[in-house]
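Below is one structure; the comments refer to it alone.
A single protein chain has been omitted; all remaining protein chains appear in their positions.
Our next item is subunit A:
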């Protein structure tokens, strides 16, 4: 019975359960593509955002680095913004090791890439040597919405492929792949309330990143590996819902964001980072004079979830490269937390945060640099 449902079969198999799985998978593909403004043949399922980012950038560079048919001079260069997720930020050493020329695109103090600087970075010879340029759509730490249309235009003039990590964009800001003009965009299911373990790379027709894992040649030979129809169904349901309810959610998030920012305004030495264009679902704030780690511990104990930049494998939090790229001093970056709103977040949650924050903040500030005993 399970086999005939199409949820557990192998979509590459030719027998009945395989056909059922294939049908489920293709229906999910059509639904996800339609919700994202893409054609179903433009959608390559992946395991999530990290794989999508790696496939888009590493795969495009591999496909275009050397001279070949339709590519008389070869394109050894990759342009990455300085605020990319670790899925791309930490790809840089591997790209350099493999011989890529990697340039980083700076951002303004509000965390947004300047379209004129972007155009300059892709002008002339540098642009002709660029395989792919990547600028994330909405930054996961600051919420800054980036000028991805400007990226797409600059890349088109240069003949480079454009990629955007849109993991934090779908369901948070209006997203339309066709209208964006992008060649490649990465999305993932769990950021829109779907299951962890599936995502997609949207690939415009005529654009063909090289595979970075090898095997059965699924997903048009770009991404080998057996796909999980059950995850694809969950992905489709979540993304359809998230896109359909975007305006409703966004209106609520804007109210919550205003409420939170108004509440923070009464606290001493608290500095919200407010990009000119920002996702409504995220507030990034520096609590000057304390370690964000300490504040997180205290808020956690009071039932409020907050986030810091990221942690290394051992669990030590790392100073955010995104905040440093926006020109923040190390101290301010280390004092920065972010609060995200989800499908369920309401006024009461913001009020809880604002109620527990003053005492937590005072304690966290006292904890910094505190010493005890005979420490020399």
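Basically, a contact is a pair of C-beta atoms (placed from the backbone, for glycine too) under 8 Å apart; a residue touches a chain by one contact, two chains touch by 3 or more; residues count from 1.
One rule holds in what follows: contacts and distances are computed from a predicted model.
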Original post:
What protein name does the UniProt record of the undisplayed chain give, "3-isopropylmalate dehydratase small subunit", "Pitrilysin family protein", "tRNA-specific 2-thiouridylase MnmA" or "TIGR03915 family putative DNA repair protein"?
Top reply: "tRNA-specific 2-thiouridylase MnmA"
Subject >> Residue among A:200, A:333 or A:364 touching the omitted chain >> reply: A:364
Subject >> Residue touching the undisplayed chain, where the options are A:149, A:208, A:224 or A:317 >> reply: A:317
Original post:
Considering the whole complex, which of A:300, A:330 or A:347 touches the chain not shown?
Top reply: A:300
**OP:** May I ask you to list the residues on subunit A that touch the chain which is not drawn?
**Re:** 293-294, 297-298, 300-301, 311-317, 363-364, 366-367, 370-376
